[in-house]
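With one protein chain removed, the remaining protein chains of the complex are shown where they sit.
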Amino acid sequence: MSWTDKETPVSELKERVAAFARERDWEQFHTLKNLSVALAGEAAELMEPFQWLEGDRCKALLQDSAKREAIEDELADVVIYALQFANRGGIDLALAIDRKMAKNALKYPVDLAKGSAEKRG
Amino acid sequence: MSWTDKETPVSELKERVAAFARERDWEQFHTLKNLSVALAGEAAELMEPFQWLEGDRCKALLQDSAKREAIEDELADVVIYALQFANRGGIDLALAIDRKMAKNALKYPVDLAKGSAEKRG
Amino acid sequence: MSWTDKETPVSELKERVAAFARERDWEQFHTLKNLSVALAGEAAELMEPFQWLEGDRCKALLQDSAKREAIEDELADVVIYALQFANRGGIDLALAIDRKMAKNALKYPVDLAKGSAEKRG
Partner (left out) sequence: MSWTDKETPVSELKERVAAFARERDWEQFHTLKNLSVALAGEAAELMEPFQWLEGDRCKALLQDSAKREAIEDELADVVIYALQFANRGGIDLALAIDRKMAKNALKYPVDLAKGSAEKRG
């Protein structure tokens, strides 16, 4: 089976992450609290390479293949924990995203929000 | 079209998130740096309801339907920013997860990692 | 007694924070884990007003007195949790900072580190 965004439904990713934890008997550690803490830790690592850089130099990081791989790994870690959080909470992620984006669309109507950096969720 | 984890490939979610930002002309704010900061902010909000609670009471939160919806919304926000980060960085998320999980499998072989809370990625 | 950075030793701040928690019988919730999570949550709130802004507009935020007060409050929250973490862990914060800065000075000698945005602690 091939893993690409085009061919992989979210449920496949969820199942793979669940199996990985199950095989290692890690579910005992995977409370929602602990997973949210681990996810936040990975999110902080994703920020780290950018923290002292301005816009242009941020983009340049992705041109360097070793740095790109490190950044892709951090992003993967974030999403892996999000998937396992969904697994452990019995959450359908696509459904949750669908509902949240509908709320966001009401909160930020195109004509008012256009081009504005005002606080948004 | 129906949005569920079973039926939705990652690419559909990515495209929806990209379209939302494009329609609002928000791409100018969506540098990788800014998106990583926003993602970390949402990750912190996901932790927040759990921060003073121990294991049992964490689980109970999801029984309360208003709290469940709030938590699902926070998780959705985290993943929305992860998807947009992938969009802006030209990252195939399923591929990145596939590669990262292969690395994790080497780092935490089942027989050694089983049941241990030792540091893991 | 007056509270200003010039006149207030760290120990006074620590004691005030400890007393606040003690009076409310909150020490039961103040494990090191929970305090580190709460601190990270406040740190995320401190980032939030800056997340979509570039350099110049960041500075302008502090000119607006309501926004300045909100930002000062978030910074205070971060430090309050750091002080309570020190209280609960029996950590002398000034001593810890003294030791860490000595390590940093070895890691980033002036002549090599000058003007460079390379990764630093």
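A, B and C label the chains in the order they appear, each numbered from 1.
The criterion applied here is as follows: a contact is a pair of C-beta atoms (placed from the backbone, for glycine too) under 8 Å apart; a residue touches a chain by one contact, two chains touch by 3 or more.
Computed from a predicted model, the values in this text were never measured in an experiment.
**Student:** Of A:10, A:37 or A:101, which sits in contact with the chain we cannot see?
**Tutor:** A:37
**Student:** Could you pull out which residues of chain A are in touch with the chain that's been left out?
**Tutor:** 29, 34, 37-38, 40-41, 43-45, 47-48, 50-52
**Student:** Quickly run down the residues of chain B that touch the omitted chain.
**Tutor:** Those residues of chain B that touch the unshown chain are 37, 40, 44, 52-55, 117.
**Student:** In terms of residues, what is the contact footprint of the unshown chain on chain C?
**Tutor:** 3-11, 13-14, 16-17, 20, 23-26, 28-29, 31-33, 36-37, 39-40, 43-44, 46-47, 50-51, 53, 55, 58-59, 61-62, 71-73, 75-80, 82, 85-86, 89-101, 103-105, 108, 110, 113-115, 117, 120-121
As a working rule, only the chains that are shown with their structure count from here on.
**Student:** For chain A and chain B, what's the span in angstrom between their mean Cα positions?
**Tutor:** 3
**Student:** Just the number, please: Cα centre separation of chain A and chain C in whole Å.
**Tutor:** Whole-Å distance between the two chain centres: 27.
**Student:** Please set out, as single numbers or ranges, the residues of chain A touching at least two other chains.
**Tutor:** In chain A, the residues touching two or more other chains are 37, 40, 44, 53, 55, 117.
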